[in-house]
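Supplied in structure tokens, the structure appears directly below.
All protein chains but one are shown at their positions in the complex.
Per-chain residue numbering starts at 1, and chain names A, B, C and D are given in the order in which the chains are listed.
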Amino acid sequence: MAEKNRDFVKGLWEENPVFVMLLGMCPVLAVTSTATNGLFMGLATSFVLFGAGIVNSLLQNIIPDEVRIPSFIVVIATFVTIVDLVSRAYFPGIAEQLALFIPLIIVNCLILNRSEAFASNVNVLRAIIDALGRGLGFTWALTFLGGIREILGFGTLFRGTESVIQVLGEWYQPMLIAILPAGAFITLGIVVALFNVIMDESFSIKDLFGGTAAVEKEQTA
Amino acid sequence: MDNTLDLTVSSAPHVKSEETTSNIMYQVILALVPVMFASFYFFGPGAIYLLLTCGITAMLSEVAVQKLRGKPVTINDGSALLTGLILALTLPPDLPLWMAVFGSVVAIVLGKHIFGGLGYNVFNPALMGRAFLTLSYVVSMTEWTAPNGGVDTLSTATPLEGEAEVINLFIGRVGGSLGETSALAILLGGLYLLYKGYIDWRIPVGYLGTVAVLTTLVGEQGASFHLFAGGLMFGAIFMATDMVTSPVTKKGRWIFAIGCGFITVIIRVFGNYPEGVLFSILLMNMCVPLIDQYTLPQIYGEVKANG
Amino acid sequence: MEAKTFDHGIHPRYNKDLSKDKALKEAAVPDEVVISLQQHIGAPAKPIVEVGDTVDFGEKIAEAAGFVSANVHASVSGEVVAIEDMAIRIKNDGEDRLAEGIESQGEIEDLSVEELREIVGEAGIVGLGGATFPTHVKVSIPDDKNVEAVILNGAECEPYLTVDHRTMVELTEEMIYGLKAIMKMCEAEKGYIGIEVNKPDAIKRTEELIADEPNIEVVPLEVKYPQGGEKQLIDAVLGKEVPSGGLPLDVGVVVNNVSTAVVIAEAIREGRPLVGRGVTITGDVKEPQNLVVRIGTPIEEILEACGGFKGEPGKVILGGPMMGQAQVDLTAPVTKGTSGILVLSKAEVAQYQEAKPCIRCARCVDVCPVKLIPTALMNLTKGDKVLKLQDYNVLDCIECGSCSYTCPSKIEILDWIKLGKGKVQAHIRENE
Amino acid sequence: MEIISFASAVAGLGILGIIFGTGLAYASVKFAVEEDPKKIEIDEALPGANCGACGFAGCSSYAEAVAKGEEGIDSCPVGGEELIEKIADIMGVAASSSDEKKTAKVLCQGGNQETFNKAEYQGVPSCQAASMVDNFKSCQYGCLGFGDCAAVCDFDAIVMNDNGLPEIDPDKCAECGVCVTECPRSLIEIVSSNEDVITNCKSALKGKEVKVVCEKGCFGCTICAKKCPVDAIEMEDNLPVVDTEGCIGCGVCVKNCPTDAFVEVDF
Partner (left out) sequence: MQELFLLFMAASITNNFVLMQFLGICPFLGVSKEVPTAFSMGLATTFVMVTSAVVTWLVETVILVPLGIEYLQYIAFILVISSFVQLTELFVKKVSPPLYKALGIFLPLITTNCAILGLALLISMEGYGFIQSAVFGLGAGVGFTIAIVLMAGIRERLEFADVPKPLKGAPITLLVAGIMALAFTGLAM
């Protein structure tokens, strides 16, 4: 049981696909201009991850090794097509905004990696737990990034839905750059750097900008 | 083996020139004095507030980052102050001060210290601050007030969008950013820097020359308007010439300058943004590492060796 | 006449006034000399005397070990008291008995090229400009090479040093005689004497003496460092570039220092081997002087002869301030390569500043006489990019130090470049 | 209608499948190129996602770099610990099973306390640079203490201690020998636990001279050589040299050394 817990937590935090492993960067940057888009993209990806994980785990003994990767892609593409059709039918607004990036889930490194490196080597239960962990890890990361950018860029959270929250008051002048491409890169860069700091076990405030290592070197020199 | 003499050893050379980094920075600040006076003359005390805000914020940010990183604080070298002043001079006179603060912090932290501090930055820090503000607060960054004694036709449009007499542009009696309006003051500072050898003539000449040639060919308003309007003069003399972010080779500087001129004209004539100086210099900053690598001068004796 | 020069370079403070009017003077002979066996580029000489032997002034005490090597002679008469791993110590008996064979070897006209080369080789003459390359090797021209011109280097671009200046003014006749000998040995048609224009008296004096020599020409040079660098000098005088990695010979030129020409003349006309040389003692000493010093004299004694230190000494440099070596041990002797002893005061040394980050001002690029990119070489060395260092021609650096001199961030760029050179050389050795 | 669309789907993909399948099958036979078996094995062990996170152009080129020994085995962030173990097995890196242990060792004890500086050094703080100027440290053979070796060590095995001398952690040392070549004074050597004793000093100076320049230098007293019960120690250049074959590891020499310059290999 402990192992399964670990599988789950790993994906959420210590091996977070976005902030630690830096996988599937394209959608991470492209769709996180609002928390809504981030959340939806995260869920869509999680669904494919989940489905592909189960199927690939079940098929692990059936698929011959030579055609492993192509088969994975077919399986993934099938689930992506499902997501695509469903989202276009039920969430046309968001699907419109995400446009290209729903089909591009097919080539998301994260899903391919989990299929290849994990799901096809373990039993279905572990594959499911892993997919849930990674999927949620991916989803919260996207929502988090989308949230930051949306708050800075619009002053709101979850725009485009009925439960939109006005986080910052009228006084706030929206910072347009946050929702531009440049803002995507910069926000992610800063968050990943912060993650590096937090994940570093010997973390101290001095380390925040890497001072100590350099200073030590100067002193020995 | 006693040694009462207490000698020092080091490898050659044992003498060094008197020039220092901070001296260079303060000389450039000195060259900015006419521009700062002009900004005060045309825009009144508001100019001083902006200059002070940016200068002080930039220096405080520098201290904060260096303290945080546990590095020696090098506030005295003048580089942060210079960045702050240059940033202020590129801002519209009526910009809310909190935006100026924000821009200065971005310039120092994002423009300079994420790369490791002075000397390591790839992009011109002041321009980074300005670009960040431009893209964040489009409206505030494009509201120009008419200067004292100016022609009062430009209260909302940037000089590049309105009609303006070239002589007014030259002296600075048009709306615009603090330090960009008076070509006269900028040229004064520029001549001083050229005379002192703190900037390479190739960059302003190449930059302005390219703009002049191209606007004569394609521009509707003619070369003299383009040369003196907007931030071109200030950019060509004080920002494109920033040592850290321009090429070190002579050939490279020509390429850099001509590239800046080319992109500026493209943006001014075809682009969405009225002003191209800011982005053209940033875009060329990006190319500097490559330019440096591929414009190595022919070394002494290389011709014959190959021939 | 317009002064010629090369591209780039720097203008340091020259401080030559301290000693430029002090005539050459014989220095006192020490009680004991320490004669190094490695005073030249190439293999160290092999001792041919033993402890306890009595030697005469000018007697050969160590023999060249190989082609690129040089003989070493006793600079005093007396007893060999010790042979250490790299030096022979001789106790002076004060008699200065001349060794056998120290007599005129004839005139240039009467001697064949081979005989002349033999005389120069026997006399243990090496380049006195500081590089100490054995002269007989330099003037032994391979059959497939043709020498068009011999250049005498009277640029003396190093700040502070004035010994070449004095030599040109006082020993002009010998210098020209030596130049003719070199021209004969190299079978060269033309001889040039390149002199920086801050030595007008030397130019004037030399021009007077060569009035009747159609093949010899004085070339006034702009005052600039490193004008006296071999390759820079050729560029300035003849407008020729020595190929990268090549020798002056590749463009048909041989360069010698003016002082070397003088000792060649002495070797021919008096049979005197190289046992003494002119040294400028300057800087923070009581009486700056130009002395003719016996090889092997301890630095301490020469400094004392100049009245000792003026204030508290900070640095003692053998050679000039740009390329000289800071010395720790003042009991060390003068060698064939010691062109000057420069003392910098404590205050001058205290001006040293810690290196700051490079701000890419490109001053080093603007001054590098080889047209390298010193700042890039420094970075590549720090980053251990050996292959790129090679591409950036690090091995062509002449180590003149102009980059370090001019750097506003006070970075020892040259040190880094030297380290980079070491890395590249190690890499080349490994791959051989 | 349903059937038709179903059939066309199958047909469409079928056509594609046949075209490309045949093409690939043909190509893989026709264009087969021989490869390093190790590379193939590693390639198979890798996740195969070609994500580029290792900095290489795909799994295959990373595998090749590892097989050639140009790249470490831990650059794939996707594979995790398991993968590192797998590649280690393939490369045989972990197979250092013999009881002989090796480590780099600094053969100098002349730190700041034991030695002094004859002159002050100004310049680039690096041993290599410092060794280019006239010797300013009392002992011309001793450690310069700028830590070039520590800087060059890829395994963080070397730290400079308070006394200005490098200390090497034998557990971290991978005996790669980079520090050995880096030291301008050749003070670092790879020693084996099979060697019983080593001399911790490189000074070829005579006894009196050593005493002046360093408190812990070997001054060539020859006590070790005299006391050695099997005469396995000889003096060379004022330093003892141990004949490893003859040495019985009794430790008499170490106990009698007056300066601790002679030590037992123990790690």
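By our rule, a contact is a pair of C-beta atoms (placed from the backbone, for glycine too) under 8 Å apart; a residue touches a chain by one contact, two chains touch by 3 or more.
Please read these numbers as outputs of a predicted model, since none were measured by experiment.
**Q** Could you list, sorted by label, every displayed chain in contact with the chain left out?
**A** Across the whole assembly, the hidden chain touches A, B, C, D.
**Q** Would you indicate which residue among D:Gly23, D:Pro37, D:Gly69 or D:Gly251 is in contact with the undisplayed chain?
**A** Of all options in D:Gly23, D:Pro37, D:Gly69 or D:Gly251, contact with the hidden chain holds for D:Gly23.
**Q** Could you tell which one of B:Tyr26, B:Tyr49, B:Tyr120 or B:Trp201 touches the chain left off the display?
**A** Selected residue, touching the omitted chain: B:Tyr120.
**Q** With the missing chain put back, one of D:Gly12, D:Gly207 or D:Pro258 would touch it. Which one?
**A** Selected residue, touching the omitted chain: D:Gly12.
**Q** Write down which of A:Val80, A:Ile129 or A:Met175 is the residue touching the left-out chain.
**A** A:Val80
**Q** In the complete complex, the non-displayed chain touches which residues of chain A?
**A** 22, 25-27, 29-30, 69-70, 73-74, 77-78, 80-81, 84-85, 99-100, 103-104, 106-109, 112, 177, 180-186, 188-190, 192-194, 196-197, 200, 207-211, 213-214
**Q** To test your reading of the contact rule: which positions on chain D touch the chain that is missing from view?
**A** Here the touching residues of chain D are 5, 8-9, 11-13, 15-17, 20-21, 23-24, 27-28, 30-33, 49-61.
**Q** May I ask you to list the residues on chain B that touch the chain which is not drawn?
**A** 69, 110, 113-117, 120, 122-123, 128, 131-132, 135, 263, 266-267, 270-273, 276, 278-280, 282-283, 285-290, 293
We take it that only the chains that are shown with their structure count from here on.
**Q** Would you mind checking which chain's C-alpha centre is most distant from the centre of chain C?
**A** A
**Q** How many Å are there between the centre of chain A and the centre of chain D, using C-alpha atoms for each centre?
**A** Their C-alpha centroids are separated by 39 Å.
**Q** From the mean C-alpha coordinate of chain B to that of chain D, what's the distance rounded to whole Å?
**A** Once rounded, the distance between the two centres reads 47 Å.
**Q** Note the residues in chain B that touch 2 or more other chains, in rising order.
**A** In chain B, residues 3, 6-11 touch at least two other chains, as defined above.
**Q** Among the residues of chain C, which are close enough to touch at least two other chains?
**A** Expected reply: 325-328, 349, 352, 412, 415, 418.
**Q** Flag every residue of chain C that touches chain D in the complex, lowest number first.
**A** Against chain D, chain C makes touches at 325-329, 349, 352, 355, 412, 415-416, 418-419, 422, 426.
**Q** Can you check the complex and tell me which residues of chain D touch chain C?
**A** Residues in contact with chain C: 118-119, 122-124, 126, 128-129, 132-136, 181.
**Q** Note which residues of chain C are touching chain B in the complex, please.
**A** Of all residues in chain C, those touching chain B are 7, 10, 12-13, 159, 231, 235, 241-246, 250-251, 312-317, 319, 321-328, 330, 342, 344, 349, 351-353, 356-363, 365, 369-373, 375-376, 392-393, 396, 399, 401-402, 404-410, 412, 414-415, 418.
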